[in-house]
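Yeah, one chain of the complex is gone here, protein chain that is, but the others are all in their spots.
By letter and in written order, the chains are A, B and C; residue numbering begins at 1 in each of them.
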Amino acid sequence: MDHVFLYSAVFISLLMLVSLYRTAAGPTTLDRLMGANAMGTKTTVLILFLGTAFGRLEMFVDIALAYAMLNFISVLAASRYVLKRGLADRP
Amino acid sequence: MHNPDSGQGGVIFKVFDDVSVERRRQPRPPRPKTARAASVLVRFFSLFAVWLVLSGMFDAFHMTLGAVSCLGVTLFSLRLLPPRADAPFPFRLVFRLPLYGLWLTWEIVKANFWVLYLVFHPRMMEKINPRLITFKSRLTSRGALTVFANSITLTPGTITVSVNERGHFLVHAIDGKSAEGLPGEMEQKIADTFGE
Amino acid sequence: MKRLALFTVILAGVLFAATASEFPRLGDPDSAPSRHLSPAYIQGSLPQTHTPNFVTAVLGDYRGFDTMFETAVVFLAGMSCFFILRALRRRGLTEVYYYRHKPTGVVLAMLAPRRISPRTSCFERIDADWTPQDMVVETMCLFMVPFIQVFALYVIAHGHYSPGGGFQGGVLLAASFILVGLSRDLRTVESLLTEKTAILTAAAGVCLYAGTGLLALFFGGNFLDYGAYASFFGAAVPAARSMGILIVEIGVALTVMATLVTIYKLVSSRGTVEEGL
Partner (left out) sequence: MDIVMYVLLGLGLLFFTGGTLGLIRLPDVYSRLHMAGKIDTMGSISLIAALFLHEIETFDMAHLLVGLKILLVLFFQFLASPTACHAMVNACLRAGLAPWVKDGQRSDP
């Protein structure tokens, strides 16, 4: 039963590797930011799934919530920096 | 009134027509004290409900801690976002927004499958046709416009690129089918929800 | 140069790997910590300190000295950032202050600052590199800030039972202030938590921690021995230790929050805490 969640977690981490390609190779800064955001969204779910797999969900759900909040704030900060100061590497 | 197109003041008049931020509101009766108190109470109790869900401990010590924390945060939020001076607290929103949320979820699910089909389509580059579209919404309040913009962004196929307080929307749509439904039914629903 | 840096990184990695191979195996029952230290903490934390999460018990009580000086280090980091980055106002340098008339969008440049109240005036002070505030982001962020703060306070208060405590909660509190700064502007943060208040708060957090330890001396215990407060709270010794850990966590959270907000303000505004990101 809980193995389903473990295998799903493995699958999500494989997808995160694919998103990492966009983060590393994206032509503009915003591509990289977007890849990082996609990875952050997946990480929130990944933390919850790992919590289920370890049987300690009541502990991991706090971490997931905190991670979601910090991910949101970091994406907002980075995009606001681009908004105000512009891109350095215009294609 | 001067002719806006003549003389030096003309430019200012034109700008004024375009950028008028302060809309004329209907004169309302002066706000009763109870509306402000209701706003504070609603804030406090919604925060306290979140605290109870998070905490999960219902003994006296932790409840007291929670009450003190929520009181502090409520006072802080009064400084940050003071309650509206000219309108009573919108109680109907509290009941109607969840209904709208359910409707929106269904819309999102429907639109998601379309975009998913696009992504998995082998000749995707022929199918998609990104475009920017503009329209003007008839919603007026900031809250309604924000909910509308976020709903457009949540519905796959369309992203709100920019909004301003007068309701001018700039929307990026990934193909023609996603674009054609705007503003449409969603705006009507939000107008119903917010009572505009 | 780039090759040299790469070489250094690889060398450091190899050194780390070589060192790590000397460590005891993870969960090795014969290593020194597993034989003496861990069982003492794991079995002792609940009866001795009333704290199910023994990470917090170790952090706040068993190794209280360590955490106290960590808090002091955080405070020192904030102070050094202040002394290094803070740009002092130079005399003779004319500064320009920009004010925007909200209904028309006309911008006035002034050589002296004007005091305006945000509620009644139709002027607003804007930055030199002003970009219009985005309405959606502003509304949503201001809606979220109270909930983030409640979550942060929950994390501080429930460090005994779940992962959390002063450092994590302090970071989340600071994040809520940063969110205000991102959605409005830096001056709003400055008006909510001025530079002076922030540094005083950071110092007060360290003083709260050290004072809690010092006060235990007067109740007849050792330094940072919260069990000595048992007579004061009218509770058993473990419960008093639990209370002591909570007070200490609050001190840590105050320091971390104020320090992070100070650093954010300094870094995002090039040292002048006037206008920034």
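FYI, a residue touches a chain if its C-beta (ideal position, glycine included) is under 8 Å from a C-beta of that chain, and two chains touch if they have at least 3 such contacts.
Keep in mind that this is a model prediction, so the values were computed, not measured.
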Inset, instruction - Over the full complex, note down every shown chain the hidden chain is touching. - result: A, B, C
Legend entry - Residue of C:V137, C:L186, C:A202 or C:I263 in touch with the missing chain, whole complex considered: C:V137
Inset, instruction - Would you indicate which residue among B:P82, B:P130 or B:G184 is in contact with the undisplayed chain? - result: B:P130
Inset, instruction - Over the whole complex, note the residues of chain C touching the chain we left out. - result: 131, 134, 136-137, 140-141, 143-144
Inset, instruction - Touching the hidden chain in the full complex, which residues of chain B are there? Just list them. - result: 50, 53-54, 56, 108-109, 112, 115-116, 119-120, 124-125, 128-132, 134, 149-150, 153-157, 159-162, 170, 172, 174
Inset, instruction - Against the chain that's been left off, what residues of chain A make contact? List them. - result: 4-5, 8, 11-12, 15, 18-19, 21-22, 28, 30-31, 33-35, 37-38, 41-42, 44-45, 48-49, 52, 57-58, 61-62, 64-65, 68-69, 72, 75-76, 79-80, 82-83, 86-87, 90-91
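Everything below uses one rule, namely that only the chains that are shown with their structure count from here on.
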Inset, instruction - Return the distance between the CA-based centres of chain A and chain C, expressed in whole Å. - result: 23
Inset, instruction - Indicate the residues of chain C shared as contacts by at least two other chains. - result: 151
Legend entry - Where chain B touches two or more other chains, by residue: 54
Legend entry - Complex contacts: residues of chain A adjacent to chain C: 58-59, 62-63, 65-66, 69-70, 73, 76-77, 80-81, 83-85
Inset, instruction - Write out the stretch or stretches of chain C touching chain A in their complex. - result: 129, 131, 137, 141, 148, 151, 155, 162-164, 168, 171-172, 175, 178-179, 182-183, 277
Legend entry - chain B residues within the chain C interface of the complex: 12, 15-16, 19-22, 43, 47, 50-51, 54-55, 57, 62, 65-66, 69-70, 72-74, 76-77, 79-81, 142-143, 145-146, 149-150, 160, 162-165
